[in-house]
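Missing here is one protein chain; the remaining ones are kept as they sit in the complex.
And then subunit A:
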Amino acid sequence: MMHRYLPMTEQDQKEMLNTIGVSSVEELFEDIPEKVRFKGELNIKPAKTESALMKELAQLADKNADTQKNTSFLGAGVYDHYSPVIMDHVISRSEFYTAYTPYQPEISQGELQAIFEFQTMIAELTGMDVANSSMYDGGTSFAEAAMLSAGQTKRKKVLVSGAVHPESKAVLETYAAGQHIEVVTIPEKDGRTDLEELASLMSDEIAAVMVQYPNFFGQIERLDEIEKLTHAQKAMFVVSSNPLSLGALTPPGAFGADIVVGDAQPFGLPQAFGGPHCGYFAVTKKLMRKVPGRLVGETNDEEGQRGYVLTLQAREQHIRRDKATSNICSNQALNALASSVTMTALGKQGIQDIAHQNLQKAAYAKKQLQAAGVKVINGGYTFNEFVVELNTPVSEVNKELMKKKIIGGFDLGRDFEGRANQMLIAVTEQRTKEEIDLLAEELKQYA
């Protein structure tokens, strides 16, 4: 059959089969045992033309309430942020998106240099020495940080804050089960890691203390205090961080973090129903040779010209095989590129500006909600998210908000016992004063 993706004509096929020395294409499949040869037709939908398919799928997409036509106060790890238009233009250059891993550096300098720049920007933001070329997402980076810590300390137990993203924690638990590592939760108190509990759980058996900054409830954890307790027992200090917040907050590196992980989605990556996003993984120089995933390094060619290559590959799974401590092969190159473009567009000034606006607008929203009688709970310092308690189940409130084209906050009752009727509200720079005022007005009745 002829198809627009398949250039082989009948004449081509005849000539090629002749060169091969067979008379039919079936002969080439005769090594498949008769018993397992698939003879019928796949029972899947018939092919559609380009236009017809686009129309059908556009209608399917229209069944979803998107954040461009509605006003979103939903965050919880995935955010509606400014995405410079040039970002999509850059990643639509097919020299980038139709390439694979840069195995041949002579014809992959573009990708390699872009990743080297990404590594630099992530290291800058987090205050760490080294960042890798990216990971699947924030959740799996978080889990990989625990695996690295266990390997590095030769200890089999990690402490994870009860105030981290519940889905990252769930991923961590699955990974830990694979490697027989015990995960113990440090309870949260008023939406922050309970430092007294941490102190009593701490021992020389602990491989890592893992917290989130700002944490899942939006609060700023006391990284200074947690660092002391962690390093007193020579455990690894792992911080998961929203990189955009680091335009305003002191970076985890300055507090002595050993590993900083997170997701670069806030840098303009489409929310895309949860993926693909872009995990990052940054470490101290000491851990440089233990990082999972790929690293790009600078070097010279035979003529002394500067260039970039994949490096320190002895760490990687395809070399270490059954000695590997991580099996990640790929990175999220295209999304790392996308977030690099956004970080570049924001630049030194914009990263501070955008973080400042998030901080200010969330503070304003908090104030307006309180003025409307809505209970903002947990107190504490927050970045761009905070928790309110309503008199009605959040899922019901969200259905009502949707009628006003508002996508409400995350229903904390889904994942946290004792947090029924609590909503986690995110306010990014994208939200206007009017939109915030409208939310306060709408939530008044549930105060």
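Quick notes
Throughout what follows, a contact is a pair of C-beta atoms (placed from the backbone, for glycine too) under 8 Å apart; a residue touches a chain by one contact, two chains touch by 3 or more; residues count from 1.
Operating definition for what follows: contacts and distances are computed from a predicted model.
For the chain that is left out, the UniProt protein name among "Carrier domain-containing protein", "Probable glycine dehydrogenase (decarboxylating) subunit 2", "ABC transporter permease" or "Phosphoribosylformylglycinamidine synthase subunit PurQ" is "Probable glycine dehydrogenase (decarboxylating) subunit 2".
For the chain missing from the display, the contacting residue among A:K234, A:H356, A:K404 or A:K444 is A:H356, taking the whole complex into account.
Within the complete assembly, A:T120 is the residue of A:T120, A:T185 or A:Q233 that touches the hidden chain. Only one of the listed residues, A:I328, A:L369 or A:I425, touches the absent chain: A:I328.
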